[in-house]
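Quick one: the structure is below, and I'll ask about it shortly.
Only one protein chain is missing; all other protein chains are in place.
For subunit A:
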Amino acid sequence: MSVLDRKLLRDLVRIKGQVAAIVLVIAVGVMLQVMMSGLVASLSETRRAYYERNRLADVFAPVTRAPETVLARLAAIPGVALLDGHVTGGALIDLPGEAVPIQARAISLPDRGEPVFNIVYRIAGRLPEPGARDEALLLAGFADAHGIVPGDRIAVTLNGARRKLLVTGLAESPELLFVAAPGEMVPDPARYGAVWMPRAALAAAYDMQGAFNEALIALGRGASQDAVIDAVDRVLAPWGGTGAYGRHDLVSDRFVTEEIDGLATMSRAVPPLFLAVAGFLLYIVVNRMVQAEREEIGLLKAFGYTGHEVGAHYFKMVLAVALMGAALGCVLGILAGRAMVPLYTTFYNFPFLVFRPDPAAFGIGVTASVLAASAGGVFVLRRVFRLTPAEAMRPPTPPDFSRTLNFSGVAARAFDQPTRMVIRGVARAPWRALALSAGIAGGMALSSGMTTIYGSFDRMMALAFTVIDRSDATVFFVQPLGMTAAHDLARMEGVIAVEPFREVPAVLRHGLRTHRGSVSGMIAAPEMARAIDADLAPIDLPERGIVLGEALAGILDIRPGDMLQVEVREGRQPVLEVPVIRVARSLIGAPAYMRMDALNRALAEPGRISGVRMRVDSDRAEAIYDDLKNRPAVAAVSVAETARASLQKLMDQGAGSARYIMGAVAFIITFGVVYNAARIGMNERARDLASLRVMGFSRGEAGFVLLGELAVITLVALPVGSLAGWGLSFAIARGFSSELYQIPTEFDPFSHGFAAAFVLGAALVSGLLVKRDLDRIDLIAVLKTRD
């Protein structure tokens, strides 16, 4: 090891506190990058592997009832590689502890061997006996949520007939990674179940002997999904086909995709911002550190080292710090990613999930830190080349303050000498002070931006459940009913008000863009569920036309005035051409609103409703839900409170949970920046401070000179950082928003106040840490040495 390298190591040890702070800041920035992109890569890869291994179908074609002979005609469609027809149907699971029966799906298992598609992944127990009529596999997530284990019996209503089924085992399936009851926007394993039963038993229950009601299709290589779907729809039309759809319209896949895409958006958008602030800090610190080494550089040159050698020495030092940070960040990123894996595995119902870091993330993290370090290094080199050896030999020239401020008149009386030192310190090198201020402002921006996002999540919940939908519960009917059904429910004791609605599944098309969702038919001036505009004012639904939620308008790339094609997938399946009247603010899902009477006219089903929203007397709520459970017309009841809890869980355990890590990282970076700013001040002023102490200034008085500058640049940084944080919160909110939920952003004084308090607190703690060094400063040593 050369002497210079040994000097480098010792220098690093000497300034270890500051090195540690910089390394930490870079490390958490890189960590976030590695962890987030690693999670995205891992989730995508796991999903792909799981779909492939358990053969998730490419196309799903539901039909009312088609004889098995039709399968041959489907198989003949060009592009269909593999085909199967199975039996599936809606079911209700009635659990003793639950106020309302829970919606579920029953799916057939082949009498012999494995299913061709959507192979269930059995976690516990055994498969049902092939001939058994009352045995079933139960969806594992659902069983866990309700504490059901193999061997238990559950009451299940299949096609109107109630049965006691023996749960023989628990299973998961690639088509049911995420489950949400029809009509519910938020997935929740507790709120939707699935049972798998032998084909014969299920066919008997649903009257499907010799027939199927859903065809599953694998596409051949290079086959056009749209062409196959068109052909399948034509074949199945006479048998009541309700429209085939591809994998990406499968509810479960759509949820998973939304979540992974959300994480991907965030991993692209947010960590670079964090890295940028970390890099900027590195740049500032390196720049200032080398300025302080001026004489050593002159000395080395005097000994005969060339400018390049000395430059390389300092460059190495910078690089060492950057690489330490990057390396630590990579390790932390992997550890954090590994720690997150079990959470996501549970949440996404993957039977397995391997954390595989994205190699590109290492590259980006390391490159970003090295680039930032190099930017600082360029200044290092410039200075090194410019310095003459003689500078080290000359007595130190005091830095020139002659072009700063002169204090006369009132100012002379107002400011004592220590205050003037602080003011001139800032005024002499305003750009240096501004750079530090910008660094702290960056930290403030990250902190206030993230705190705003925390608040936005809460605000989203509050708006969604108190402004957009103010009902206590939503009742879904088994099939559309007349208005009398609503009047019946309104007469129940404890029901304060009911509001009927019509909800029909539909495919919405605009140009090449399509969205498989539903259209909500609403009464003229709804009181409970409402379309609202940006100012939270309810939108009057017009007689003709449709109002779309923001998210949906985005998906379809459609603006008010454009025509939207609505292919209704219920009843006589009309295709409507309706103008988009307005875009409403939406927070959950991607709703489309129409007037109920207009929708019913189009369906030629006047006066039909799909269900009602209701407000109930909270004292009577339990009794009302109990009563509803026993009404055969009721398919499901969604209680607002439960939906709210599910949404909270989704936001806290799914992609939204990243906000907590990002918030923590933002605060760590902020502290690192502030601490370094304080440290720099101490390094550059040690001599002046020691002189003050010798002259009889107390620790507090000397501390004022040291920390005054920090206070000034921190106070300047706060409003600037706050403004930047406001802008940043929009970008972060966009990253967190998906079709599942959208995060609103607005200026939130509390968040900015909180972040400002944190920055001030960080400045205070940093000040105290640095002041501790001032207290321990060796007065004699500092006075004996020159700057």
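Throughout what follows, a contact is a pair of C-beta atoms (placed from the backbone, for glycine too) under 8 Å apart; a residue touches a chain by one contact, two chains touch by 3 or more; residues count from 1.
One rule holds for everything that comes next: contacts and distances are computed from a predicted model.
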item	value
Listed names "ABC transporter ATP-binding protein", "Radical SAM/Cys-rich domain-containing protein", "Class I cytochrome c" or "Sarcosine oxidase subunit delta", matching UniProt entry of the absent chain	"ABC transporter ATP-binding protein"
Contact partner of the left-out chain, one of A:Asp400, A:Glu543 or A:Glu577	A:Asp400
Full-complex contact with the absent chain, from A:Ile229, A:Cys330, A:Leu353 or A:Met421	A:Met421
Interface with the undisplayed chain - residues on subunit A	395-402, 404, 406, 416-418, 420-421, 424-425, 428, 687-688, 691-699, 701, 779-780, 783-784, 786
